[in-house]
Structure formats: structure tokens, C-alpha cells
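Here the complex is missing one protein chain, while the rest keep their positions.
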Amino acid sequence: MLEKYLKNRLKEKKILLMTHIVLGYPSFEEGFQIVESMVEAGVDLMELQIPFSEPIADGPVILRANQSALANGVTVKKCLEFAGDVAKKFPIPFLVMTYYNILFQYGLDRFAGVMAKNDIKGAIVPDLPPEEGKEYLDAMAGHDRCPIFIFSPTTPLERMKYIASHGNGFIYCVARKGVTGADTDFSSDLHSYLARCRQATNLPLALGFGVKDKNDIDFLTGQVDIAVIGTQTIRLVEKEGVGSVGPFISGLR
Amino acid sequence: MLEKYLKNRLKEKKILLMTHIVLGYPSFEEGFQIVESMVEAGVDLMELQIPFSEPIADGPVILRANQSALANGVTVKKCLEFAGDVAKKFPIPFLVMTYYNILFQYGLDRFAGVMAKNDIKGAIVPDLPPEEGKEYLDAMAGHDRCPIFIFSPTTPLERMKYIASHGNGFIYCVARKGVTGADTDFSSDLHSYLARCRQATNLPLALGFGVKDKNDIDFLTGQVDIAVIGTQTIRLVEKEGVGSVGPFISGLR
Amino acid sequence: MLNRGYYDGFGGAYLPEILVATFDELEKVFLEAKNDPDFWQNYENLMSTYSCRPTPITFAENLSRYFGGPRIYIKREDLNHTGAHKANNVMGQGLLVKRMNKTRVIAETGAGQHGVATATMAAKFGFDCTIYMGEVDVERQRPNVFWMERLGAEVIPVKEGTRILKDAINEAFRDWVTHMDTTHYVLGTACGPHPFPEMVTYFQSIIGKEARKQMMESQGRLPTRIYACVGGGSNALGIFSGFLHDPAVELVGVEAGGKGLDTGEHASRLCSEDAAVGVAQGYKTYFLQNHEGQMKETHSIAAGLDYVGVSPILSHLKETGRVRFEAATDDEVVAATALTIRKEGVIPALESAHAFAQAFREASKLSHDDIILINQSGRGDKDIFTVADAFNDPKWQQFIIEKAKKYHA
Partner (left out) sequence: MLNRGYYDGFGGAYLPEILVATFDELEKVFLEAKNDPDFWQNYENLMSTYSCRPTPITFAENLSRYFGGPRIYIKREDLNHTGAHKANNVMGQGLLVKRMNKTRVIAETGAGQHGVATATMAAKFGFDCTIYMGEVDVERQRPNVFWMERLGAEVIPVKEGTRILKDAINEAFRDWVTHMDTTHYVLGTACGPHPFPEMVTYFQSIIGKEARKQMMESQGRLPTRIYACVGGGSNALGIFSGFLHDPAVELVGVEAGGKGLDTGEHASRLCSEDAAVGVAQGYKTYFLQNHEGQMKETHSIAAGLDYVGVSPILSHLKETGRVRFEAATDDEVVAATALTIRKEGVIPALESAHAFAQAFREASKLSHDDIILINQSGRGDKDIFTVADAFNDPKWQQFIIEKAKKYHA
């Protein structure tokens, strides 16, 4: 279902945009405004990060956003409600992104159930490789939600195939080593990696980590299906306020 | 010669008094006045301590006097001159008391020679047991000076005899364990010790360490030949000044 | 689906995909080493010439008499080079780093013990070295930072999160996902993703191997009970592993009871209600976390026990009942430290003193025929700032004030 939406959409656009926010950061109200401007500016899907105290795969910017949200009393419960609200209100697919312990404590089946109820299409869980995810996969399948898995430049072809066999909706390809928020060198080095990704799966490919401006998007167009803007919008909101998000997104494509 | 003087004097007095000063403390001038008052008050002989930086057998009062003298620039040379001056001026025998290194650096023979020249009758060297004193004994004998050796309550009879065989003039009996300046309990406990001392030698016996007032002297009278007043006069000078020494000594006997 | 490194459901390897290949390599090299008969021999040689293994067991004659019960023995990991059992683990991993031809090591550290040990190993092996340390700990544990820097390590204060040990671990992982080609992450305890729990336990098992042999040689029998403190679990697993298959030997792990289990200010994951099974920092175990899965703040007088997770192998041994877990409070620990110093002339680290505290609590209930073995995982004289504060020594405070005046001038 998510895959189908994306493939349809790709008939109209050469590349799709996925954006990212940390829920409750700077606040739920501002978050709502940000989602609104992003949707208006033509974003194709969004990942909503539920803050976790140990966001091991995130760089300093998102890490601090996680902490700040938690310090402000953001709970998983409120995050899921918020996700439900925006999913109801806005016409694009939403995903949750968070670490495994959040799902685990909530109860995997219960979590997938709430996602279904709130029309959250899928989940990205960066510290859960498919090997460790049997229960998660069953729950997601049971509630017809998409488990989005991750490829990395260090993943060999065989393993990519194995991972893809468990994924659904699309594959999230991280552009490079390291955590979110650092610069990526968008150069021909990426080609062979992305070729390998393509070879491994027919699922749409999203590329994230370090995508920050129109140049990057132009570079990626034709090579991947979805460009992921993560840290960059958080930086923007921190520097220039919520109002700057819309124009920024509009200018990307 | 010293022994003879003492024995003669003992025909007149039941007990002799030996006093002690640290040379150059508080100053040579005051030292001179102290000697003068002591002689006038009837002291029978005196030990003049040449300060040493490591006076291992002395308690806190004499230790500090040693340090203070050294800090004021007192030298061995000046001490020996001073000793010569008082020996010339006053009609009682004078001894030097100091630690072995002072003699050793000066040269043992040279030291004994200066003693002879300045009419210092003998020396007390508390860190030099006769075993270590061959060169010293030879030098003292060569210049006809008296090496005064020491008995202690821990010295067995046999060793007392051995020590006495090297001594001359008299034997200095320390009253108790410990260093100079602490209290001594003048009680019948001393009897057997002093009896052992007597048994070991015919030399006159001096008793020192902790003798401080007429009571103590009375107690010792008849048991030893010489009572040694050490720390007590230094304390007195420190508290009541040089003028108090004469009356104090006069009141002892 | 391949599940690796599980102990009855605890453990695993919850890894960001970018690290999977690195862990595959690490596991491969570790298994090769483990199966290479020369490897353990080399490791033992290194530990016996660079550190002073075998460390002795010391008969605590005065403490035994004092409690009137069992004979008390102490396994002396405090005599290791750098002052704690941490040396065993870092030197072992150092040998693996050489096998992997990597040139740089990174590590997290809380108290600083593991940081100093890693920096020492790096100096010895000629590796570059970066140590991540929570900013709060950098401030508290300056002496260890000083030594790490002298040893040539770069110490990076972690300003994120609660700025203590767990945040340093996260930061080390962030470094690793960037530099895994050249860099090995020397994890300091038997936690983290597979193969770390197994690997760290393997190196620390030298403690238990020696202790078992020493008890048999000197006493002709095994101890009745063995006590070890439990931070991440490495010293405990190290000594326990020598006796796991001796059912008559009771194994007791002692956690940080802090200000008391009912105050919330503690670091007890295996015997408090405040912990639950979860997944963080790459593995599944008991964590001190709230009902939504966010990690809690922890407290212990001993920085080395002040950690939210615990070895999955210990969680497993708790469930099977093979190891009994207890908690000792800060106050009990200070009292046990004072008594041990006074009676035996050995200075346990505050971490190790948890094991002593629990042993003392139980000693008088055992009989003369019993033997107790306590693992003294480290020495306390390294932690004088903490210990002096624990004892609230006014002369020490005056000394520091005077010293500060001189630096001001």
C-alpha cells in the first residue's frame, strides 16, 4: 500500500521528498505548524521521530532535540496521539521513527495496533536489524504496517537482499558512515553503492543522511526515489523559526 | 685529673651540681651571663653543648635551642672560643657536649687538641658508644682529655664495666628511657639501677635527664655524686630571663 | 533469521545497519582467536609480564576472626597494572585489535578506570586512542583524565544527555559508526551487542580460572560463597565463570543500592522494582527505565557501578537462579571500606567494597568450615577524591583549599 502510493507518486515527480521532525520539539504546537507547511510545500511523506533517551544512531542536532523534548515531558502516548492527529488532517503518509525500546516497552503488537488505528503507515527502527525483529515483523504484518529497513554502504549485496526480503514500503539507504547530521559528499562514489541497492530490491529507495539543499536533490534525482531531509530542517527551525520551513522545502525541487 | 677534682669537691659537698647550656643560645652574651651566675651560685662543673643539626638524643627544648643557635649562625669555631673564654675566666671544670659528627668533621685529634689548649676537661658524645670510639679515645688520651661515657637503665652490668673501662672523669648515668627534658619519676625504682652503676665502676656517677628541683636533688643525694640540671635551666631562661638562673641554682642545694 | 549472542532471550545485537559488518568481523576474529590454542597462551604471557597475573588470593585473617564465621579470602584484582580487573579486558581486546590490523581504539569511561586502562593498552600497543567521558565525570574524575592525557589519549567530554557513562557509550558508538575501518571500540564491560558480553567475559574469565586453581591448591577445596560487585558485570562474570559448573559454590552479585532501593537513587537492575527488560545500547537486558522505555538516572557512590544496564549473561544467570543478586547501600559500602582497610591493610575500590559489604552482612551466619571468596576488583587509592569525600575528611578538605590558594596565586 505504501509502496503503491510511492510508485504512483513517482509517475508525477522525478524524486519524492521525505522530511523528518522530532515529536514535541520545539513543541507539539510548532511541530504541527511545521508539518502543515511541509505538506503545503509539497512533501511526499514524513517520518515522525518519537524521542528516546539513547538515540544511538543520531548526531548532535537530533540528539539534542530528543533530549529537549523529553526534558519538556514529551511522552510516547502524546507522540502517538499527535501522529494520529496529523495523519487524519494531512493527505500524505506518515511513518514513525524511533528506537526499538520504545516499541518493546509499549508492546509490539499494541504498538502496531495503535499505528493502524491512527493510520501511521510504517516504522523506521534504526537499531533493529531484521535478525532481531521477528516479533516486530509479525506484529507489523498482523496490523498491515510497513517495516522500513535500512541499507548502508557497508552492507554487502547478499545481506541487502536478505534485509529487503523483510522490508515493506521502501528501503531507507543511509548515504554514508556516521550518524545523522554530518555532511555527505554527494559524488560519483555513491553510484556503485546505489547500484548495489537497486540490484538488491525492487522496493523504492530513499536516501538519507546529509541531504540539505537543491544541489543534493538534483544529484539524487534519477538515482533514488526518495530524498530524505532530516537534520537540515531542525537546524533551520532553530535558526530561522517555523516560518522558514515552507519556503525552504518549496525551493528544493 | 677531673676525677680527682670531683672527689675532692665531694669531700666538701654531699652532691655536686653539673649544669648545661647550649652554646650561642639565646646568644653568646647571655650564655656568658648564665655561666657567670651558675658559677657564682655554686655549680661544680658545666657541660657546654655545641649545637648540631641532628641532636638525636635530645628532647624538644634542647633540640629547639640547637636549631635556634644554628639559625643564628653559631659555628663550631665560635663555640670552642667561647668555651676557652669561660674556662679561662671561671674556676670550675668545663666539658663539651656534642654529637660525634662535630668532632669527626673537625678532626678528632685536632678537636682534642683545641680542648686541651682551651682547658676543656672532657667531652660527652651521646651518639658515640665506646665500640665506635677508638680514634676518639686515642685522641682524647693523647691530649689528656676525659671521655665521659654514658650508662643507661638498659645497660647490663657487664656492659657497664666495659664502658667504664673506657671512661674517664666520671660516668653520666641517664635516669630513664627517653630523651632529655621529660619528667623522671625519682622513686625507689632508681635504686637498683644506680646500685648496678656503682657496682660497675669506681668513677664518680652523674645522673641526668629530668632533674629539675630541690626535691630531686635531695632524693639523689647519697645515691650519686653529681646531679645534672639540663633542660630545666633553658626553660627557666626562656620563661624568666637570665637573671633567674642564679637564684634557681642557689635554691637547689 | 540468525539470532546471535543470546542467553535465554537476553543479549543479542541490536545494531544500526552500518555496524553490522564491523560486528561480523569482530565476531569472526574473536572466534578465530578463541579457537587458536596460542592465543590464550599469548594473552596469559602478556598479563603475566605486563601486569602481575596470576593475582594472588589473600587470606583475610583479621576479618575472618572479626566476624567469627567463615575463612575469608580476597582475590586481588587490585594488584593488576592500572589498579583493577579492567586491565584484563583491555589487554585482551588489544590483542584482537592487532589481529584486525586496526590502528585506533576508542572507549567510553565513567569513573575513568576503563579509560585509563584503555589508554594504557593503546600506549603499549602503539594505537591512537580517544576516550569518551561524560562531562560530569570529566569534572569529577580529573586525576584519571590527567593520566589518560599523559598516556597520549584524547579525552572528549560528552556534553549530551545526562553527561555520564551511558552518554559516553552512545558517543563512542557514534564515533565508531564513522570510523570503523580503522577503529575498534574497546567496550569496558560485559555489556553491549554480541560478541562483547561473551568476549569481555572470556578475557575476564582469567580471574575465575586462577581463583579456582588457587583455592584448590591452597585449601584443597572450593569456596562456599563468592561475592563480586556488579556494574556492567565483567568482574563478576570473570570470577563466577570459574565456578559456574560447581553447583555447591554459591555465587553472589552485589549491585549498587545507592541511597536505598526504595529511594529510586540507586543502580540496581537485578534486584529492584525500578528495572525492566528492555533494549538499549545494542542489547537486551534489565535496564533502569520508566514504563515508556526512557532510561532513568542512576546513583551510586561508586562511579563504576552507576550504569543503567547490566550484562545480559547476568540477567540470564539471575533468571536461572545460578547467581543470587543483592544490593549494598552507599553507607554500608563506606563502612565496609573502612573496616577492610583497618583490618587487612588493603584498600578496596568503592565498587569492590560492595562485594565486601554484602559478604560482611552474611559472614557471621556461616560456619567455621565455610570459605568465602571476595573479588576485590580494584584498588581504592586511585579514587581518593571520592573516598575522602565519602569519609568527609576535614583535613583533606583543608589541604585542597590550601592547594587551590597556591594555584590562584
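The letters A, B and C name the chains in turn, as written, and every chain counts its residues from 1.
FYI, a contact is a pair of C-beta atoms (placed from the backbone, for glycine too) under 8 Å apart; a residue touches a chain by one contact, two chains touch by 3 or more.
The shown structure was predicted, so the numbers you read here are calculated from the model rather than taken from an experiment.
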Completion exercise
Considering the complete assembly, the absent chain touches shown chains B, C
Handout entry: Contacting the left-out chain in the complete assembly, out of C:9, C:152 or C:264
Key = C:152
Practice task
From the listed residues C:18, C:33 or C:119, report the one that touches the chain absent from this view.
Solution key: C:119
Exercise for the section: List the residues of chain C that touch the chain left out of this view. Expected result: 48-52, 55-59, 62, 76, 79, 81, 83, 119-124, 126, 139, 142-143, 145-147, 150-152, 338, 341-347, 381-382, 384-385, 388, 391, 393, 395-397, 399-405, 407-408
Problem - Positions on chain B contacted by the hidden chain, ascending - result: 52-57, 59-60, 63-64, 67, 70, 75-77, 99-102, 104-106, 126-132, 134, 149-156, 159, 163, 174, 177-179, 182
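Please note the rule applied: only the chains that are shown with their structure count from here on.
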Exercise for the section: Compare the CA centroid of chain C with every other chain's and tell me the farthest one. Expected result: B
Problem - Separation of mean Cα positions, chain C and chain B [Å, integer] - result: 66
Fill in the blank from the handout: Chain centres from averaged Cα atoms put chain A and chain B apart, in whole Å, by 98
Handout entry: Cα-centroid distance, chain A relative to chain C, in whole angstrom
Key = 37
